[in-house]
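For this view, one protein chain was removed and the others were kept in their places.
Going in written order, the chains are labelled A, B and C, and every chain counts its residues from 1.
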Amino acid sequence: MHKFKVGPVSSFFGFTIAGLIILLVSSKLDDVRVYQGATVMMFVIGISSIILLTGYSGQISLGHGAFLGVGGYAAALTRNNFNLPVIVCVVIGVLVAAIAGALIGLSAARLSGPYLAGSTLALAVGLPSIVNQFEILGGEQGLFFDVGMPPAFLGEGFSPYRWFFYSATLAMLISLWGLRNLLNSRYGRTWRAVRGNDVAAQLSGVDIARSRILAFTVSAGIAGLAGVILAMTLGSVSPGAYPLVLSFSLATGAVLSGVNTLGGVMIGAVTLVAIPEIADSISHRLGGSEAVTTNLPGILVSGLLILTVLFVPNGPVEQMRLSRNKKRAHAGR
Amino acid sequence: MSLNVSNLTVHHGAICAVNQVSLAVPTGQLAAIIGSNGAGKTTLLRTLSGLNKPTSGTMNWMGESIMGVKAENLVRRGISHVSEGKSVVPALTVKENLLLGAIWRRNAKEAKQSLEEVTSIFPRLGERIEQRSDTLSGGERQMLAIGRAIMAKPKLLLLDEPSLGLAPLVIEQIFQSIKDLTQSMRLTVLLVEQNAMGALKIADLGIVLNLGKVVAVDNAQSLIADPVVRAAYLGY
Amino acid sequence: MQINRRKLISASAVMAAVALAASVIPAQAAGEVGVTKTSIKFGMTSPKTGAAAPGYEKIPGAVKAYFDYVNDNGGINGRKLSLVHRDDQYVPATAVQNAIKLINTDKVFALLGTLGTASTKAIVGPAGPATVYKVPTLYVNTGFSGFADKKKYPNTITLLPSYVMEAKVIAKYIKDKYPNKKIGIVYQDDDFGKDALTGFKTAGLKFDVSVPYASLSQGVATVPPTWIQKLKTGGAEVVVMFGVSSATTALLGTAYALSYKPQWILASIGGDATTIASSKKIPVSFMAGAKGLSFAPSPNDSKDEYIAKFMEINAKYNPGVAFDNNIVAGMTTAFLTAQAVKAAGTNLTRKSIVAAIEKSGSTFANPALAPLGYSTSSHVGATGYWVGTYDATGGLDPDDNKYTVYTTDSGSAPVVVSTYKRPAMPEKGLPK
Partner (left out) sequence: MINLLNTFLNGITSGAIYSLMAISMVLVWRSTRVVNFAQAGMALLSCYFGYEAVQRTGSFWIGLFIAMLAGALVAAIIEFGFMRILLKHSSQGPIASVGPIIATLGLLGLIKGVIGVVWGNADVLIEPPFSVVGFTIGENTLTFSPLKLLTLITVAVLLLSMTWLFQKTNLGLALRASAHEPEISRLAGIKVDLVRTLGWALAGAAGAAAGMLQAITGSGGMNPNSIEFMLLLVFGFIAAVIGGLDSMAGALVGGMILGLVLAFTLTYVGGSLVFLTAFILLLVVLLVRPQGVIGQKAGRRA
């Protein structure tokens, strides 16, 4: 995939086009869909942070929800206490999350797969209880995060959810574009090197620990952005808004998308949001007892996850590329 | 002929590690397989013991084919393999490592007997019987590895580089005990060695492997005498 | 990389396609959303699955059961009541999405009994769907006093008395009944516990021993014993428990294990005898003599006309579901809603139903023994508690056989014995 290099500029147009398409399509949608759209964008950002971490630097996190939370809270706190413009709060949210990531990354760099997985899990379990230690964090019911109503030029009665969706989409495009360029930069190559083979990387003079920590920091920052978006769509932050389930969903989404390329990131995000819908329609058709209908979404998503790991471990996009390359090879013969 | 291999071919992915190899070892004989690095010696051995899958060819042991038989089942057919490096379980004590060899026989009494036999062959192991095997010296570990193989009451013993990384004195001991075992237990032995000289000295039969192909088969003494072999593998 | 980019775009196209399947809002027909000549559709989001589900998962069923009962008796003003429920697993993000769906897709007339402070806050907050679409949220199921503030939440109607009120009532009771005794408290170290502390503070009650605990930590076997240790060392003679039922169960369980018997005062949120008894960790008799609070009669007081009726309805319309305080909560919500609909008259609108509750909501028939505080200026629900004593069967009996109801507010108003006379149950338990 590095064969065809595309400079930041031209790729920028690609993303712009993507944005325009989404904008165009979304104009046809009702609030339910645009709100789900906003959620999708939130997931895209969150999942890409995991893909960066896992696919490009070989680390894992089962507790990334914690960093979303940090980002969301940081943004909400700055918004509420200093009443700064939203965009500033977003930036601060990202920075604070990144710093938190750097701190955890320091230790994460020394941990291998299962240890890291468990520790991040423990982090996600442990962190929320902090909100009750400090008055300013507002306890279990959390804090408001009011980004205000849509700008006037969008017209009277313009749905805030559509506004959220636009902002979320913009955030998604910018972060993916940035991430993509970062991954094609020197750092990206280093990460892949480390992922591929520690020893070789070390021999070629790569400071593995540093590159791991950097990856974790960036990842946490992006996660923080997702956290702010989530806070925006909720109009508030609270421990309940960043539950363990969220962390698991992100990991799940990353695997559904395929952890070693950003290409499929949309797939995981859309699936996560679509599953409950699908479950709904299924149980509508088949009826089924309440016990079944209420548990169907969980079963579907878990089942899908397992099937993916079993049969398309590297994700649909990678799979397509592989099979295409195979065909090419055959044609070549 | 107790061990018969013909046209055996083994691939590692694309590379052909063992190419059309044919060889035969009579019962009770010690055959040394020599050859430079990457000649396919180890692969050949691992294939015989069922660790690697052959691509084509035939392998017969006691007249029965052992193609595609799993390693854990070959032991039950009397084939014991001492793999390259000190093939012992470091986390286990010497005694446990030895008992491991007899585990498939599911017979505590026999196991106990074999244990005594082995410790009489390698008294050193007897002295260190309760120690964890990762506290042993290289030579002792090699003895332990061989001892474990013996515990399985094998008919065919496959030895992969028993001399690897050992001091000359120790190497001599090991080779000596291998020779003794072959005779005392009427074993058929396939011995893979870098240390060609040492190996050929104790061997009845010598097989030279190069780039996966058999380039020479003869009785050990005449191989030692052969100038080409000398120049190529014995280094003088 | 080119490939990658194309993928990204096509992927977004895919997602767009998925989204395109969406329905587009049709032009709104005359009359209020969710209301037809013959029907009214309500929406509810609350946990059916997830960590918080056990117990609460019964509430929607109870609401439906009462609605069915009403419908079998001709509905209200010729309209049948229906409820669309969506499971939010107690996750605010899901709750908001559910609310948006209920409003836009299911086209409900109003939301009912949303559960949990965080979720409710996200739904009725500034950017919450209830606010954005100006949809009333009736009888929310949380004790957070904030929602009663009409200015902040013009379309939100609360039901439960606030934690602050409860704390103030307890404080008053302790000062009257247990002067100069050593008082201890175990409370959940979060906002709901802190709300309570504010209440005790305003009522001027100081604690000799105070034991905070992290929410969920009662699930760690090591935790509860330490509470008792602290209480004992502090020599508390009267102990207030202000925590969720799992924590209250844990506390009593450990106390029983230690045969530690102070004078218990169990806050209503965790003091539900059926829940504690069903935990099988202690004999119910151990609760005998403990003080408890409630604003409604206890769920096993079958002599109470409302409870009796609810039991009957539950048996018929919600078969196989054990009757407990969750059922009572659900039916009370439904019962009050039905009356609000009735009061709002045939020309039912989202504005008119809120107005109706503000106007006459305080006079609606309902099991609550404390006065309802609805007025044109306030959306406060029940405004007080009666204090009783648990008997050996876990029933909460009013002291000297009469409900003495203390009433107050979430602010600085004093705690007074209420003179409120609960409206008698209308015939057949139907709004009249």
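Here is the rule we use: a residue touches a chain if its C-beta (ideal position, glycine included) is under 8 Å from a C-beta of that chain, and two chains touch if they have at least 3 such contacts.
Nothing here was measured: the structure is a model prediction, and the numbers come from that model.
The chain that is not displayed touches the following shown chains in the complete assembly: A, B, C.
Touching the chain that is not shown, out of C:34, C:128 or C:224: C:224 (per the contact rule at the top).
For the chain missing from the display, the contacting residue among B:100, B:197 or B:234 is B:100, taking the whole complex into account. Contacts to the hidden chain, counted on chain B, fall at residues 49, 51, 70-73, 75-76, 80-83, 87-92, 96, 99-101, 103-104, 106, 132, 148, 152. Interface with the hidden chain, as seen from chain C, comprises residues 48-51, 53-55, 57-58, 189, 211-214, 216-229, 233, 246-247, 249-250, 253-254, 256-260, 278-282. Chain A meets the missing chain through residues 54-56, 58, 60, 62, 107, 110-111, 113-115, 117-119, 121-123, 125-130, 132-133, 195, 244, 248, 251-252, 255, 259-260, 291-292, 294-296, 298-299, 301-303, 305-306, 309-311, 313-314.
FYI, only the chains that are shown with their structure count from here on.
Listed by label, the chains touching chain A and chain C alike form an empty list. Using CA-based centroids throughout, the chain positioned farthest away from chain A is B. Distances from each chain's CA mean to the overall CA mean are smallest for chain A. Chain centres here are Cα averages; for chain B and chain C they lie 77 Å apart.
Between chain A and chain B the centroid-to-centroid distance comes to 55 Å (mean Cα coordinates, whole Å).
Contact with two or more other chains is made by no residue of chain B. In the complex of the two chains, the chain A residues touching chain C come out as 1-2, 4-6, 11, 14-15, 17-18, 21-22, 25-26, 28-33, 35-37, 39-40, 129, 131-132, 138-142, 144, 146-147, 159-161, 164, 176, 180, 184, 230, 233-236, 238-241, 243, 245-246, 261-267, 269-270, 274, 290, 294-295, 298, 317, 321. Chain contact summary for the complex, chain C toward chain A: residues 1-5, 7-9, 11-16, 18-20, 22-25, 48-50, 87, 89-93, 96-97, 100-101, 104-105, 116-119, 121-122, 125-128, 132, 144, 189-192, 194, 214-215, 217.
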